[in-house]
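Step one of this worksheet: look at the structure below.
Only one protein chain is missing from this complex, and each of the others stays in its spot.
So, chain A:
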């Protein structure tokens, strides 16, 4: 029973990350917006080259790029938490 509910929530999450996210607003978020108004966002840089920068697959120029990034992110997040929870949780 609980297993089925978990499958449903995973499916919903995959759908949000893979499809609904394509409708996301491209405007800067609150922190960036404030940074533009106050002039500090120009100092922003990146010390790390991530495999999927800005939720996109490098070199892939279609909606599929961000859709797949979202799906990958949901899978990694679920997987990593299972691992972390197993290590940090109570021992049975």
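Following the convention adopted for this analysis, a contact is a pair of C-beta atoms (placed from the backbone, for glycine too) under 8 Å apart; a residue touches a chain by one contact, two chains touch by 3 or more; residues count from 1.
Just so we're on the same page, contacts and distances are computed from a predicted model.
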Chain left out of the displayed complex - its UniProt protein name, from "Fused nickel transport protein LarMN", "ABC transporter ATP-binding protein", "Rod shape-determining protein MreD" or "Protein translocase subunit SecA": "Fused nickel transport protein LarMN"
Residues from chain A at the interface with the omitted partner, ascending: 2, 5-6, 8-10, 12-14, 16-17, 20-21, 23-35, 37-41, 43-55, 69-70, 72-78, 80-82, 84-86, 88-90, 92
